[in-house]
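Input: a single structure, listed below in structure tokens.
The complex appears here minus one protein chain, its other protein chains still in place.
Up next is chain A:
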Amino acid sequence: MTTQSVLDKQSIVVLSLLAAVAVLVPVLNGLAVPGSALHLSDHLVPLLGKYICFALLALSVDLIWGYCGILSLGHGAFFALGGYAMGMYLMRQIGPRGVYAHPVLPDFMVFLNWKDLPWFWYGFDVFPFAMLMVLLVPGILAFIFGWLAFRSRVTGVYLSIITQAMTYALMLAFFRNNMGFGGNNGLTDFKDILGFPLQSASTRRVLFVLSVAALGAGYLLCRWLVGSKFGKVLVAVRDAESRTRFLGYRVEHYKLAVFTISAMLAGVAGALYVPQVGIINPSEFAPANSIELVIWVAVGGRGTLAGAILGALVVNAGKTWFTGALPEFWLFALGGLFIFVTLFTPRGILGAGQGLWERAKQMLGSKPSRSSFSGGGVVP
């Protein structure tokens, strides 16, 4: 914490693991002989890619919740908006190959008897523009929302409630057909991205590697933010907001900055998620989704960054297993896990593991180190 090295121990571990995954998954899928024990089947690649996107989303939540104490229960909205921006690009890529073979309009618009493309769909056929929107739409919404909320000093549970209201309102809006985003079916039937077919195994491998790269870059960005003096101010706000004000810091500016950055990260996660799962619909705005992703962070270990990644991967792998084996028990398992973590390991899996590690080291007689894992740390 005090000596600023280029990369701390945690970052080296996280980045090495991500690099290994980025190599192993495509290799085991593309090069190993199908049917052999080492082969990773085609449907697993986008599934793992989905987990990686969730990990990036969890990271964005940890940045604001773990380090600045802003408990957003509406972050799924920023994820979904990034996803919709990507989905709009993918829709326009379909071109005349839709069921109705309209040269410009996506199928759902033809179905609704629309004659022209709505103005807000302009430009989404251009990839760089769509990618800009992936960042700007969630970013601008977060900025406006944050400006109103933080300026009037809405904090704690009140803030959480209005973020829930925000994502709920967006869900209702996106469900409406005349919003122009495909109503409750959302956007789907995508064909290709930048000319590469989405169904092909090689495109999926590339999307997977890109997702891992985005997660790595997002992690580094967050690490840099929380390691700077800016990050120290965030932790100060989290632990003693009014003290920070009396030191002369405009707390609302800090919250606004970090909230906006976090929303943009969530948007990127959503944009990478959509081509891998092949659909985006209004259910992504469901308030329950946003609550669930806060649970990932809590389970992994809040205020550590690495914990958010770990939590998202573990919980989602568990979810996949449960929904296959015991679908009706998943929500109980999730609730139980959350209660267990809150009661017994308030610092999450990562914190518990780290505690054991420190104790083991002490028993072996070495000095307790000032571990880099603690990051900003969270008062349990």
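What we mean here is this: a contact is a pair of C-beta atoms (placed from the backbone, for glycine too) under 8 Å apart; a residue touches a chain by one contact, two chains touch by 3 or more; residues count from 1.
We take it that contacts and distances are computed from a predicted model.
Note on the omitted subunit: UniProt lists it as "Urea ABC transporter ATP-binding protein", one of the names in "Urea ABC transporter ATP-binding protein", "FAD-dependent oxidoreductase", "Pyruvate dehydrogenase subunit beta" or "Ferredoxin".
Of the candidate positions A:Gly35, A:Gly195 or A:Gly248, contact with the unshown chain belongs to A:Gly248.
Where chain A meets the chain that is not shown, the touching residues are 1-2, 225, 228-230, 232-233, 235-236, 239-240, 242-251, 253-254, 257, 370, 376-379.
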